[in-house]
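One protein chain omitted, others in place.
Entry: chain A
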Amino acid sequence: MEGQNVEELLAKAERDEAEKLQRITVHKELELEFDLGNLLASDRNPPTELRRAGPSPEAELQALARDNTQLLINQLWQLPTERVEEALVARLPEPTTRLPREKPVPRPRPLTRWQQFARLKGIRPKKKTNLVWDEVSGQWRRRWGYQRARDDTKEWLIEVPGGADPLEDQFAKRIQAKKERVAKNELNRLRNLARAHKMQLPSTAGMHPTGHQSKEELGRAMQVAKVSTASVGRFQERLPKEKAPRGSGKKRKFQPLFGDFAAEKKSQLELLRVMNSKKPQLDVTRATNKQMREEDQEEAAKRRKMSQKGKRKGGRQGAGGQRKGGPPSQGGKRKGGLGGKVNSGPPRLGGKRKGGQHQRGKRRK
């Protein structure tokens, strides 16, 4: 019995192995071409199965993809492996396929001003060494840049030159001169760039002083000059009759045309909710009108009842009828009385008083 189980297990294991092998090996008529550097596999076999398949060859395409991917992965497993931080990694060879250019060929740039000048004069670039021997520090330093060989801003002793003012700060003068040189170089670089891209520098767009500038151009140049101070023109005085420039306020910003539609909807619904909440739930005028109407109806019904009863029992109880006729007239007097006064009223009518309803709201009569 156990022997049978073991046999069965072994047979099953063998079958599994065969299946796996079958899955891994793929038979192709023409071998695929591999460029493992780009993880590329090119299949040149004619697609007979696909042509046979019909209008939607989904299953065949999937099978083809699976087979080709399997072959590529088989190739990858044959590469030399190495261990990088606890992961087994295959080292890919150099790519053999040459990929086409992504962007178009750059067009030739116009020459910079120096290049034009050099070409004119026939100046060739002289080959210079990168490092220069610096006596002061006793080491080789670079020709220009950080920690250069002869940095005149870093000197600790400067003799006052013959014709200069003795109280002038020579060190500050040298630092200032350097800053100006840097700024001039930067400006020239930007100008060269603008010329290369055929663009204008934003600061000087159309504002070069020729002799023939129109009033608007001069005005614009004046505005820009006014704003080109360290405080962006805040403390520049205007001439006595000069007007403030038009359109110098902040530009209004609107929401984008297709913003978030859901957010827009939400904010509108919120606005509606707030609007509805501000409206009073109970309309006081209508409520009081309704109340007064009800009271009038009640009294009318009562009067009708009294008059009916009075007619029926009129003969027997003359006094009673008279008595019952009393309250309506009293009611009438009461109404008149309470119309004018606020809390006074005949004390005997305490029971039947209906509160201050008659004072609030409009009397429709």
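Assume contacts are C-beta pairs under 8 Å (C-beta built on N, C-alpha and C of every residue); 3 or more make two chains touch, one makes a residue touch a chain; residues count from 1.
We adopt the following convention: contacts and distances are computed from a predicted model.
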Per UniProt, the name of the complex member that is left out, chosen from "NADH-ubiquinone oxidoreductase chain 4", "Alkylglycerone-phosphate synthase", "60S ribosome subunit biogenesis protein NIP7 homolog" or "Proteasome subunit beta": "60S ribosome subunit biogenesis protein NIP7 homolog"
One chain isn't shown here. Among A:E14, A:E33 or A:E264, which residue touches it? A:E264
Filtering A:L9, A:V136, A:L201 or A:L272 for touch with the omitted chain leaves A:L272
Need a quick check: the contact residues on chain A for the chain that isn't drawn. 254-259, 261, 264-265, 267-269, 271-272, 275-276, 283, 286
